[in-house]
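So the structure is just underneath, and the comments pick up after that.
Removed from the display is one protein chain of the complex; every other protein chain stays in position.
This part shows subunit A:
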Amino acid sequence: MGGHVMDNLSLPSRLAVLATLAVFALLAFMTLESRGNWGFVLPFRGIKALALITFATSVALSTMVFQTLTANRILTPSIMGFDALYILIQTSLVFTIGGVGYASIDPVMKFTVESVFMTAAALALFGMVLRGVHDIGRMVLTGLILGVLFRSITSLINRLIDPSEFSVIQQANFASFNAVNVELTWITFVLTAACFVWLMSIHKRLDIMALGRDAAKGLGVDYERETKKLLAVIALLVSSSTALIGPVYFYGLLIAALSHKLIGTWRHQYLLPASCIIGAGLLIASQTLFERVLSLQTSVAVVIEAIGGITFLLLLFTRKTR
């Protein structure tokens, strides 16, 4: 952490600077290229902005909490295969009840069922995996293998599915920042906001869990029980972001790396809000740049993922994994 513009600012001021920048990005997103059609543009863009903020917040929170649980800076739920698991669950659901049946379920109902399955599966699978967490190399490998495994089962099921039903899933398999479902946006927003409030209310406990299992137990934290709760929250957040926009593999890592760089301290009281502001601000700024300024609709996900991927490699090779 070398010399930096933010180094001289107090932590609350850093948050304020980041929030101001994010608000500017949001204003630009809402107003640029509107051609005076305010009555149409504002509600339309408003719900899209809400979806982007919700998505970025879920990715940010799930990544920060996951990194706290695993005491490292390089693993994220996406890298460990959480997103792939959610898509597998989604696909299995289409397979079980058929594409027509799936398409006719109320999106809120669909999301509820999927996130319940997701939480159960994440607790069963990752509760076990996390015990080996002190070995970063093994964890990255495990995540890679789980991801490949989930994706191959998904594509196997895809092949078994009637081609006409296949298009239902196709949409769900890629991150898309363009078409957002209004109902789903609201429900994931409420869920993500609730997770944020809860996590902020236990910020001290998260600080202590970041010290590792033994230190946390020594300070009276029931580490195993708290880990389960946090894994469930991570599963819910990943369900939210994946259902709303789709899977992203490296965005969380990019957010986490930037938050650590700009905030410095590990205190969750500052780290959690910073990660949400940075994640949402960056996403909205990129979306504004690509959609409004450059008129490139589809590149946002690709560019953000590429930068995130490079961050992953940099962290891996500079060994800043803790």
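Everything that follows uses one rule, which is that a contact is a pair of C-beta atoms (placed from the backbone, for glycine too) under 8 Å apart; a residue touches a chain by one contact, two chains touch by 3 or more; residues count from 1.
By definition in this document, contacts and distances are computed from a predicted model.
A.B. asks: For the complex's missing chain, which UniProt name, "Cell division protein FtsX", "Oxidoreductase", "Carbon-monoxide dehydrogenase small subunit" or "ATP-binding cassette domain-containing protein"?
C.D. replies: The record names the chain that does not appear here as "ATP-binding cassette domain-containing protein".
A.B. asks: From the list A:211, A:232, A:285 or A:307, pick the residue that touches the absent chain.
C.D. replies: Considering all chains, including the one not shown, the answer is A:211.
A.B. asks: Check each of A:127, A:264 or A:309 against the chain that is not shown and name the one that touches it.
C.D. replies: Considering the complete complex, A:264 is the one touching the chain left out.
A.B. asks: Please give every residue of subunit A in contact with the chain that is not shown.
C.D. replies: 71, 134, 203-205, 207-208, 210-212, 214-215, 217-222, 260, 264-267, 322
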